[in-house]
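Missing here is one protein chain; the remaining ones are kept as they sit in the complex.
Here is chain A:
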Amino acid sequence: MATTNEYTPSTTTGRLANFVDSRVGASGMVKEFGRKIFPDHWSFMFGEVALYTFVLLLLSGTFLTFFFDPSMTHITYNGSYVPLKGIGMSAAMASTMDISFDVRGGLFMRQVHHWSALLFVASLSVHMLRVFFTGAFRRPRELNWVVGGVLLIMGLAAGFTGYSLPDDLLSGNGLRIIDGVMKALPIVGTYLSMFFFGGEFPGVHVIPRLYSLHIMIVPAVIILLLVIHLFMVVTHKHTQYPGPGRTNDNVVGFPVGPVYAAKAGGFFFIVFGIVAFISGLFQINPIWNYGPYDPSPVSAGTQPDWYIGFVDGALRLMPGYLGNFSFEWIIPFPWGDNTLVLSVLLPALVPAGVLFMVMFAWPWIERWVTKDNREHHLLDRPRNAPFRTAMGAAGVVFYCVMWAAASSDLIATHFHVALNDVTYWLRILFFLGPIFAFWITRRICLSLQRKDREIVLHGREAGIIQMSPEGGFSEKHEEVDVYKRFLLTSYNDNKYIPAQPDAAGHVSGSEKRRAALSKFFFEDRVAPVTPSELEAAHAAHGHHEVEGEKQDSIEK
């Protein structure tokens, strides 16, 4: 737009920017993002790791597509790995062999792809835990929490479909288990399996189908969700940890340009470097050791990729029989008997279902119990939300018990105990573990809060032992500075809210249940130190000081 006083840039960068901007109009973007403030904390890194490993997956996966042949046509392997020469296998397996042995750097790319996949799901999971334990999912970020949860599920889907592509013995066996689980679904299961495999297992259709899921549909969905996810992060602005100068109304941190962008951009290369290091030195998925898929052989002690483990473990924990009662129910219908395969359905669907349902619903559950519908941009230190931290720990233990069960045979051989005993113990832990975890974690949080109170009221131990004129020893306590004191006292403190009558003066059943939960969560709580309490403590302290700080004497 030619106006009378046109902006004339004076530097080369300026002229270039001016050229581009007067054609595409990017200055608004630069103004918006160039100095946008992002809070910095090591725990905010996990989301970045997830993003970067996904980029690595896109890069390495695209390389693999140029050589991988997603076909189940039966051919005879004739590549340069001698032990398998002359063996019949699918074209998919043979091309994966070729990527490994006859494409220079191909093995490296496969390893980068597989290790990135493991790290991708791991960083997604840790990122979610970070968001959960710090309460970052609270209003206005509930929807982004849900989007993140769907991303995790899509990550699992991407991993599973990819793992199945090479059509080696292990991946075929994984599909065999999927076939068994699908068939267990009542009424539709058999058809689903037939549709998925194009007929009976294994058929010759499933790899091409998994391929279009793996390289197109699932990544497209992930990219879409990722864009929504990041868009919402920008809209909400990042949360920040509490502390002096950080309020619910401001963002304290570094500007995108240059510090934040440099750190985040540099971090991509660091993640890449670490993945490359691992991929160079640690072998993963050596399909040439497993051989092509064949329904007959299987090697003991093989493991699925780690993120599938919890479902596999749940399948292992379920008893097929209780005494003489079989969990395969034969239901007599007028047209004949049908089978409800609870021994597979229950473990395959219920634990994962409960875990994900509670996870998705948690922001609303918490809001309902606490009646706290305010916007939260300040995070909680996990100790300052004992109920939530304890629930999270219970969920983690629930998951980990199932996960451990997927390695029950390895646990048994490693520790020289009977396999069946390992399973019995894990079955008990499956039910009791989360309860213990809840109880212990809450106790730990409350003690940490009490310790914080102690520090504010009586100062921190300075590590200096003093001898009083009377000869008594005591440790010098140093009062915390105002910044630390603010950090330790400024938390959001939830109280038990008894059941409230509604407008008509009636206390509804759901309100009673809410109050019961609220009581369960917040009955025990540690309130932050108030200025008046501190004053009282100081008064008392002053008195003691005259007495030579006897109350802190190490002779006690």
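As a convention for this text, a residue touches a chain if its C-beta (ideal position, glycine included) is under 8 Å from a C-beta of that chain, and two chains touch if they have at least 3 such contacts; residues count from 1.
Criterion: contacts and distances are computed from a predicted model.
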Undepicted complex member, UniProt protein name, chosen from "Transketolase", "ABC transporter ATP-binding protein", "Branched-chain alpha-keto acid dehydrogenase E1 component beta subunit" or "Cytochrome bc1 complex Rieske iron-sulfur subunit": "Cytochrome bc1 complex Rieske iron-sulfur subunit"
Touching residue (missing chain; options A:Arg442, A:His458 or A:Arg485): A:Arg485
Touching residue (missing chain; options A:Thr62, A:Ser212, A:Asn248 or A:Ser510): A:Asn248
Touching residue (missing chain; options A:Thr62, A:Thr339, A:Ser447 or A:Gln466): A:Thr339
Of A:Ala157, A:Met194 or A:Ile228, the one touching the omitted chain in the full complex: A:Met194
Among A:Pro9, A:Gly34 or A:Gly280, residue touching the chain not depicted: A:Gly280
